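Complex shown without one protein chain; remaining protein chains in place.
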Amino acid sequence: MKTPFLRSPYAGLLLLALVLALMPFLVRNDFHYDLLTKICLTATVAVGLNLLVGYAGQVSLGHAAFYAGGAYASAILTSQYQITPLPAMLIAAAGVGVIAWLVGRPILHLKGHYLSMATLGLGVIAAIVLNNEDQLTGGPDGIGLPPLSLLGHELSVFGEYPFAGLTLTGVELWYLLAAAVLLLAVLLALNIIDSPLGRALRALHGSEIAAQVAGVDTARFKLRVFVISAVYASVAGSLYGHYSGFITPGIASFEHSIELITIVVLGGMASTFGVIIGAVILVLIPQFLTDFQELEMVVFGAILMAVMIFLPRGLLPTLLSRFQRGAR
Amino acid sequence: MLSEFFQFTFSGVTLGAIYALVALGFTLIYNASHVINFAQGEFLMIGGMGTVVLLEAGAPLPLAMLGALLLAGVAGVVLYKLAIAPAKKANVVTLIIITIGASIFLRGLAQFFWGKQYHALPRFSATESISVGGATLLTQSLWVLGIAVVLVVALALFFNRSRLGKAILATSMNKDAARLAGIKTQTILTLAFGISALLGAVAGVIVAPITFTAYDVGIMLGLKGFVAAAIGGLGSSTGAIVGGLLLGLSEAYTAGYISSDYKDAVPFVIILAILFFLPNGLFGSRAVERV
Partner (left out) sequence: MSALLSVNALSKEFGGVHAIEDLSFEVARGDVHAIIGPNGAGKTTLFNLVTGLYQPSAGGVRLNGQDITGRQPHKLCEMGMARTFQNLQICMNMSAVENVMLGRHRHLGSGALSAMLRLPGQRRADRACRQQCRELMEFVGCGAYLEHAASAMPYGALKRLEIARALAAEPDILLLDEPAAGLNATETGALRDVIQRIAEKGITVVLVEHDMKLVMSVSDRLLVISYGRKLAEGTPSEIREHPEVIAAYLGGGANNKQEVPA
């Protein structure tokens, strides 16, 4: 009666680890590593957001605020309070978690479009604050971050690091770090989904009434998943800040929030591996669209509409169900 | 002091009338199809930019405006036919992404064909402003208010008196029942998108002489229109108008008395405060969930 390992989601995790481990043999240059690192960090946010949107069925159109919250908190704590990056990142995550808890309490009892409206509003307000409080945030010009440091060792994209007879470049190490973070993020998400907590969350989506009469304090569980997904975003944001060395309020914008939710819906709601594919696509699309230059937005908009109209359940779930139907 | 207050009130009401028109567009589409159309702001952009482009091509102002409105109306109908109708079974979030895709698409087209520059339309009257109680009242503000009032009255008459208007109302209340009563709901939905696009475009045209217009003005205007619609309670026309005016006034007062840095944040603070106490907006129906 135990599900065979190959059919369990953990087999997917193994496959993901394998793919991530093989990447260094396929890519040739720093630019590719840069894309891979960005994909891993973006996918980490998406995996967390998917817990909220895909599994628990609660829309957030303002999640970029939490991502930016993590990045800006890291920037301010390291540059203005001289806290080392790792503790700063943890403080940032805890702070963002508390903020998510505070703002989540009043808004998560809203339903449907009203919840969209409220989360959107929070996101826009956060972006405006980051733009205007320039003593703290550097305003529209942005703010710099020092390189990440682990146990006193700096991890700079420009560094070279001898390791077991090999010399790894900073970009390569950054990719490995981001990949490890993504794997951890996926592992934690898979664990949550297959647990009493995960069932309660999925029940919020499936039937909130069923969840209530089964004893689930729906308000409390919505808040929990909101906080969890915000912390995911915060950690990824902090890492991105240290990786890029410089951030601007653009990362908190409505457009960025939309990009994040698009990744989830495009890849496949309630499909952890689907949203990773969504992240791959959303990060890579602009690279391919540079050929279209001026028509970039037109093509992007058209792709978005077409995928959502023809594959409303998202890429991976739709493809998987076609595949299964074909196998029968 | 009083003149200052008048000044802020004038600009607030003007802005509010624009938001109200955008919010009415949201409401119309929401009622007919339960879709929140995130491309609503693009209709304003098409109205303003279309007029600019036609003017530059040598058309006289009225003709240019008419052409732009027509273009927006067509865009609304095409949006429904090509993007919303084929996805009728999609869930709420998917529909949001589709309309956002449409807004990016329309913005992209505008940027490609019309460029990225900011434009101003000439005002409709020769006189720029008149003095009222020590405050300057732009003649264009009067145009905005006048046209907004005419549109609201026309809409009210349309929905309460005409067969077509009543058919739209019936469809919004119960699609299946409307279909059984012989109403062609597909046509009705198409019409709702068309009218909503026209409303947006009118707002875009009349505000362009005051604010400027460009390919990306639709984002913020659209979002604020959504806020105005939600303040009143999605689906309520009265709510949309009240919400729009409330938004415009508080934005103007904030910019005038407090700080213009945060004026764009005002609508969102207001909507959060309102939803905190009234989760269905000011005039939204408190539906009991059927179990």
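Every chain is named by a letter (A and B) in the order it is written, and numbering of its residues begins at 1.
FYI, a residue touches a chain if its C-beta (ideal position, glycine included) is under 8 Å from a C-beta of that chain, and two chains touch if they have at least 3 such contacts.
Since the model is a prediction, treat every value here as computed from it, not as a measurement.
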Given A:Ala203, A:Ala252 or A:Val265, the one touching the chain that is not displayed: A:Ala203
Sites on subunit A contacted by the missing partner chain, in the whole complex: 1, 188, 191-192, 195-200, 202-203, 205-207, 209-218, 224, 228, 270
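Basically, only the chains that are shown with their structure count from here on.
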Whole-Å gap between the CA centroids of subunit A and subunit B: 33
Sites on subunit A touched by subunit B in the complex: 53, 59, 61, 106-107, 109-114, 116-118, 120-122, 124-125, 128-129, 132, 209, 254, 258, 261-262, 265-266, 269, 294-305, 308-309, 312
Subunit B - residues contacting subunit A, complex: 30, 36, 83, 86-87, 89-94, 96-98, 100-109, 111-112, 219, 223, 226-227, 230, 234, 261-262, 264-265, 267-269, 271-272, 275-276, 279-281, 289, 291
